[in-house]
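With one protein chain held back, the other chains of the complex are shown just where they sit.
The letters A and B name the chains in turn, as written, and every chain counts its residues from 1.
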Amino acid sequence: MERQMIWSIVTLGGLGVLFGALLALAARFFAVESDPRVEEIAEVLPGANCGACGYAGCQNFAQAVVEGKAAVDSCIPGGSETAEAIGKILGQDVEGREPVVAAVFCIGDREKASSKFIYFGIEDCRIAEEYGGGFKDCPYGCLGLGSCVAACPFDAMRMGPDGLPEVDRDKCTGCGLCKEACPRGIIRMIPREERGHLVLCNSRDRGRAVSRACQVGCIGCRACVRACPEEAITMEENLAVIDLDRCNDCGECVPKCRPGCIIPRKGPATGVEATETKTISA
Amino acid sequence: MADTQFSVTTSPHLRTTVTVSSAMRDVLYALAPITLVSIYWFKFNAVFLIAVCLIVAMLTELLFRKAMNKPATLKDGSALVTGLLVALCSGGCSAWWVGALATFIAVGIAKELMGGLGWNRFNPAAFGRISVFLLTPFFYWLGLAFSPLQASFGGLDVITSATPLALLKQGTALPDLGSLFLSFPGGALGETSALALLIGGAYLLYKEHIRWHIPVSIVAGVFVMALLFGDHSTTPFYLTPFYHIFSGGVLLGALFMATDWVTSPITPRGRVIFGLAIGILLMIFRLALGPTEGTCFSILIMNAFVPLIDRLTRQRKFGEAPARPAPVAVKPSLEKSS
Partner (left out) sequence: MAVSIATFKGGVHPEYFKELTASLAVTPVEPPKQVVIPMLQHIGAPCEPLVKPGDRVLVGEKIGESEAFVSAPVHATVSGEITAVAPHAHPSGQMIEAITIESDGEDSWEQPAAVEFDWEKLSPDEIRRRIREAGIVGLGGAAFPAHVKLAPPEDKPIDTVILNGAECEPYLTADHRLMLEQPQQIVTGLLIMLKILGAGRGIIGIEDNKADALRVMRQEIEGRPELKVASLRTCYPQGAEKMLIEVTAGRTVPAGGLPMDVGVVNHNVGTALAIARAVTEGRPLVERVVTVTGGGVARPANLLVRIGTRVGDLLELCGGMKEDTGKLIIGGPMMGLSQPHPDIPVVKGTSGITVLSDEEFELEEATACIKCAKCVDSCPVNLLPLFLAEAAEHGLIERAEKYRAADCIECGCCSYICPARRPLTQWIRLAKAEVLKRRRQR
């Protein structure tokens, strides 16, 4: 018995050493010449293979950058640091982009936004959108089936208990894949810096239609526009939009908003429970 | 109509009543006859072994599901089926901890670690059984550690645990074919009655959970191989194949293990290839190597080829056959009349 065991160990071990040696030799003799800069760039990339740059993975992107096919700053998850690092390798000056983060522009959860019917089938927002134009009364609101969550390569999104996706701003790299995945364009990329107020509604419908479909939808009453001392709020297609560059966080608009969909990105809660979650701080 | 909300789904809007759990329940029903026969022969030893395997199967599934943060799927009953099959593959006098270990490997490693029911490449029960078989040398030490825990229920001295196949190999007296078919206590729990296995298999066929292709082709493979290469010295030439079919794990494997949905090919042609290959491999194991575990080994080996078989036997499309030449229009009788 013991002899058998020793023999098998010797045989298998010997085979392992032999194949290892063969592989090492093969790697040396059949090595493919490649630009060393590709490897260097691949080193500084995040390595998540998220595909946000439009290439299949980080290695392909590195290749494309070296060949001049892709812009040095197209790696969004890597941000300005990565862009600078790549620039250094390639000997180019790079201006960093402003870091961004994803934000969900809808707070009409299952309770607050009514639905037309019960959808049951493939859990995918794009597909659900095809059935009767989506099951929510609001044609602009979040369907909550999590196509964005599935699209996130960084585990930065999850579906909240109320049927709305939440963004973890610490993990979000701003790659924008969730934005692409949303059939209703509810997710937008906003500056990473936690500053300013947001109108967390995506509805372009007129006031009456909005209030019929959702308790917390922007009804386009312009009260916030009038209230803003900085003139930072404008109406675009029945929807109030706050210019984050102008907003000084005075908060005058918040109490004026009847449905309560204006939310400060930072600061105390303003009557809407959702403010405390990470969704809002985005 | 604001108060009624309809459900909107795609067609079809009807579903069959058969679900994964109901199908697994049917498999358990189908295994009931052989379980009862084995309990009849091995008395409390069988009851204890089966109970241990079932409990370990469920606990293992719970444990792995919990550890992997997945919802528990005990409801689907697949763990119970695996546990019972492991028990039935074990010898009547096996130590309970060998069964428990086999079940743990079957459910935990062969199934849950592979991603759970549906994702496993290898038949869990066969995998668990073969694992402990290969680990046998280590049981020497393990056995020492466990011997104080060995449960013994006595009263089994009368029963030989040598399988008919071992007898066949040794050339000693054989049970006659009739008793082998009806019931003969030798070998594993699940090998005690060909008849009970056939009853269970017939039930599964009737319920359309399994198709005839795999069992029939396995048996056919065994039959032909036994006829050609079997040892005909102790039995009449024409009976040898039947000894091979009715003894050992052939029927248990052919009806219950090789037909496992997850690890068998999906097309009818693929199933036939799969079954024949198992039958032939099984006989090679039996005739050339040892008398035991041939069925589990050959099932596991063929499990590995299932993706390949599936790819090679993709069904011909409907209407792929060359279209007939367009028929010449028959002069209609109608036009003449008008």
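Note that in this section contacts are C-beta pairs under 8 Å (C-beta built on N, C-alpha and C of every residue); 3 or more make two chains touch, one makes a residue touch a chain.
What you see is a predicted model, and the numbers here were worked out from it, not measured in a lab.
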For subunit B, the residues touching the chain missing from this view: 1, 4, 6-16, 18-20, 22-23, 73, 76, 115-119, 208-209, 211, 261-268, 310, 314-321, 323-324, 326-335, 337-338
Touching residues (missing chain, whole complex) on subunit A: 116-118, 120-122, 127, 130-133, 135
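Convention: only the chains that are shown with their structure count from here on.
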Distance between the centres, which are taken as Cα means, of subunit B and subunit A, whole angstrom: 47
Residue ranges of subunit A touching subunit B (in the complex, touch as defined): 1, 5, 115-121, 131-132, 135
Residues of subunit B touching subunit A in the complex: 5-10, 137
